[in-house]
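Right, one structure below, let's go through it.
One chain of protein is taken out of this complex; the other chains stay put.
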């Protein structure tokens, strides 16, 4: 469907949301759309299911009413998808997965809408694609959505504070069980490449040991810490571990442990591997909890709602200034424009001298490395 | 240590907490101890780590101050243990696990304290042992603690409402992810033998499919339901499954599925088995979340705090009346005394015609059986 | 507007929600509508803004989609009103308020819809009107909605558990301030005629003093309790008070205190009156918090969602059986049909020998009367 624009005067923009679910997406859609409609008298269209909707031309007009009352809602009213890269679009042919370049169709569809900007709300997958589309001529502004906080060019992404809050609340709960049962409780949280969520929730909840991908751990350092606590009468310990955390030696060490395990079926991830090892070495009972997708859903925190509102409204200012090819970021508490090219360079991991790591170490937190 | 009782006049009672951590234990300890101290001028001793403390004679006096301010705390201030049956006490001898009958030592230790009653706070494991101790001459009153709600002789146990609340909140969160991604989300909650938590949280959170151990499921019924929803435009579904849920055919069917799985390592439980099957049959993306120990910890709900207070104070009345060998229960909103013998008969499962099942079916919830 | 029914075969029912906002209303609308549509193939219309909508013939059809996804939402999707008694409808004439009997119009409008039942979701105001409409020939079933739990004929109303939960969480928070500042904190909660919310939240949060309308208090008993705690080293106290609580001597005593107060403007309610008196008598700092409408909003607890689902589906069974003139209630955990006549008899207050009062007294809670 092509909307007849001949009689329309209003500038038009499009919004899409890609990648994993994340608290605050609707808050940012609302901010972009409300400001565009109220201040700029623009027309806003919402593309459905991320880049899928671009390729398949699925969209709807977002009226003021459509974005009113969505500030507090989890998820995204536009739908999302994780596997819809127009440059490498997955197709099943005779049961086999193939990849096609559909970027030309995508760009054609965007052009048909005659939009002055495509606002892409997403993490580094979505924004890397956005960068390529921008290089191929599409006017684009990105907005930094990820619970993982692993985007370059911004100190913080919306969704991160919410994910940390939920993880912290979960670890708080686990604390009482650890204490009552004198157990070592392992809590695994999301974070494949970067340990932001584990670090922040671990510090916030007072985890005794925090393991992140950036700091390969030594299992003996961990069990020593546990034993040392035990001797002091602290008969429980809390280990907060990012799903991407690795022992010194890396994946091969994990694979060997899994192989040697008496109960391979339970070894669903690093949390279980650790639990089995700690139990074997210390003789203490362990339990593993994997928080997984619990961190992604639900209403955003007040922090994320405000952040999303600020980022979203800034994007509209940038549209007005025709500043395309940028992601809106937050640096040192100020809104900044970051080149999408910079964002596409890869994930932002936790620097080893990060002040939160330093603060945590100085109150006795163990990172498995010393 | 033996406390010299010759000069003491005050009646004395002991409290222990056994089995898994559960919101409300401290509320019930407080209720028993406060009433015993304030109304009856009793002395209260707290035995540590469940039956372990009985066998090893670990205890402390609980003063009024010790039980003041604990109403809202998760866990148990007395500690607990799951593997300390005095009639079958586990011992490691030369690396091998052996079991000994230490009940005589246990009973001697209790007698030394010269208590008029031992209040046992626990689930069916703890209370079955309590029953044997009672038969062996120990004056005992039990209190129904379990998040699973699977105790005979009572409509409800404290901890259950809290666990259902936490599970419901988790499923609420998962909902937004399911909707945004058009996925089938599977949430596995505790419940080996009985499906109370899955049933109640599933109904409370509007789960589309609820699977409990009491109702063996047919995977095709489940996938039909998912597909039917899809056709109506509801491109997501929520499956709430008790960890003990089973397909028609039982464990053997599960083992076969696990064997044939391409990814056996991930198959940590029934939630993952279901996820793999549903994805294979429907072609829809699935994700599994296992709430596990998140349901056990943290501050109890107001409902559980009131229930715990009522149960605990009733126990002290029964001590006054020398009504031993009973568990305090709640039937049709009234406090009742239930023979421990009755409680020890085994778990209380969900009856197939339970009114909550009936209500759920009539609003369209699928139980995998029709 | 009159819907042409000549070609319609489907039975039709109507739903309205009246009186104050209450968590769980949407859950019960959903339960009635889903079961009516799925099981009975009925058509459901939703009347807007309570009896206002009846008189002004405002309504809309509730399709399955309209009631899907509303289980967790606070408020009511149908709107409500508190001042729309058809038998005494308020009208402003030349700036003056007058009341008219518009019941005939109301009944005509209902009849036009050709509904086999009008389901009235409300508290005693709404249900007393429902009773009169039933006596005037309208087929009616009532559903017990009130955070106050003060409806006759049912042990519990939906919304009550949610209100108690929110109040308890609030008092928990106030606790830390009381302790840190060694203050007497007074928390006023809703409850004009009945003290259910104050009693339950007070017990759940460990309030030291609980004041309810059913037990007139003596200010000296309260201050003695506060002083006694102080002597024991508990330098803070928590008073939970229902807005309708009264001193012995009643309103006249309050009015005298307000008159003599140095700061009449602050005396917004019983909580402030108590604060001023306690401060004057004990010399301790006091602060008053009025929870007010915070108790009414937001997502219902899991308990209330299940209760609402059970009550709502039962109503549809009763429609099938043509059992009109009843409210669905819950007695001793079983669903029952209660004559609306019985409900209209007036509020259900807390009996003085209620087991929760008894339990609270036995752990040391003061009710201001002894």
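Think of it as A, B and C in the order they're written, each chain with its own count starting at 1.
Going forward, contacts are C-beta pairs under 8 Å (C-beta built on N, C-alpha and C of every residue); 3 or more make two chains touch, one makes a residue touch a chain.
Worth saying up front: this structure is predicted, and the values here are computed from it rather than measured.
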- Task: With touch as defined up top, name the shown chains that contact the chain not shown.
- Result: A, C
- Query: Per the definition of touch given earlier, which of A:157, A:201 or A:349 contacts the omitted chain?
  - Reply: A:201
- Which of C:69, C:297 or C:320 touches the missing chain? It is C:297
- Which one touches the absent chain: A:13, A:42 or A:71? A:71
- Absent-chain interface residues of chain C come out as 17, 20-21, 25, 49, 73-76, 79-82, 166, 170, 172-177, 179-182, 185, 258, 264-268, 272, 287-294, 296-298
- Item | Residues belonging to chain A that touch the chain removed from view | 30-31, 34-35, 38-39, 68-69, 71-72, 155, 161, 164-165, 167-168, 172, 175, 200-201, 203-206, 234, 299, 301-303, 305-306, 309-310, 313-314, 316, 332-335, 355-356, 358-360, 362-364
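We take it that only the chains that are shown with their structure count from here on.
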- Query: Looking at which chains touch, is this a line, ring, star, complete or other?
  - Reply: line
- Message: Counting only Cα atoms for the centres, state how far chain B is from chain C in Å.
- Response: 32
- Note on the structure: Expressed in whole Å, how far the mean CA point of chain A lies from that of chain B is 34
- Would you kindly tell me how far, in whole Å, the mean C-alpha position of chain C lies from that of chain A? 41
- Message: If a residue has to touch 2 or more other chains to count, which residues of chain C qualify?
- Response: none
